[in-house]
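Note that one protein chain is taken out, while the other chains of the complex remain in position.
What follows is subunit A.
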Amino acid sequence: MDFLSPTSLAEALAAKARQPEAVPIAGGTDVMVELNFDQRRPSALLDLNRVAELSEWTVAGEHIRLGATVSYTRIIDELGTRLPGLAMAARTVGSPQIRNRGSVGGNLGAASPAGDTHPVLLATDAVVEAVSVRGTRMIPASEFYLGVKRNALAADELIAAVHLPITSAPQQFAKVGTRNAMVIAVCSVALALHPEQGRVGAALGSAAPTPRRALAAEAFLSAELGDTGQWSAPRPLPGSVVTRFGELVAQAAEPIDDVRGSAAYRRHALAVLARRTLDWAWQDYLRAGHGGE
């Protein structure tokens, strides 16, 4: 097995163009497990740990450009107020050791339906910056996940960064696991309020072949809130709206029975999580005094 260790993004892209079968590795929290269990024997590993451009985040206008290898720990510590939903999801990843090594770039590269940050990326309209020697593509998260562990990257592309809108609006992430820490999601829900767009983003994880947006739930809630003027003059939400939102999130799922939980449980739990995250987000919105604007 070749071990390629570029020290710049340009070198990394050249290497990836030369050897498109090379598997990128940063924290190694997924790739090393596959290697250790002999589930995967790529002809080459492309080590991104020396590529400094990938390990920084910057403010770019209204967005954070989050380098692909910025660790979950740094997201929690440094970006908690600007990317609250992502930080909440990062907090649920693995153990402290895993959070020190793992990154959103790795989550995207693996494209597991159970990856913790995916629903947040979908709900917050994140955009994946894919780069190659041919140039840069900006891929909306909603177009990134193609199938179980399949994503929209071309063979010669690397994930350089993810662009997420900076927000002070409420975001929530909640994940069911059968242990109180260090557990893979049985199912998860992310919710983001976009008052400036008069819209709600909602997405679910670990309950379909890919992470996915709950489009009908988003449309229903966005319409409810917009039609009743709630963005400028928010009032407590009627229970019927919260319940309907939960139902629609659950209906967006296509869960299976597996060793972590039953399909029926996943649908049930998604509805509960959707109701609760909406309650929490809306309470935050009310508390923030948006009615006075």
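The rule is short, and it goes like this: a contact is a pair of C-beta atoms (placed from the backbone, for glycine too) under 8 Å apart; a residue touches a chain by one contact, two chains touch by 3 or more; residues count from 1.
The rule is short, and it goes like this: contacts and distances are computed from a predicted model.
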Quick one: find the hidden chain's UniProt protein name among "PTS sugar transporter subunit IIC", "Aspartyl/glutamyl-tRNA(Asn/Gln) amidotransferase subunit C", "Xanthine dehydrogenase, molybdenum binding subunit apoprotein" or "Protocatechuate 3,4-dioxygenase subunit beta".
-> "Xanthine dehydrogenase, molybdenum binding subunit apoprotein"
Residue among A:32, A:52, A:155 or A:182 touching the omitted chain = A:182
Name every residue on subunit A in touch with the hidden partner chain.
-> 36-38, 88, 91-92, 172-184, 186, 259-262, 264-265, 267-269, 272-273, 276, 279-280
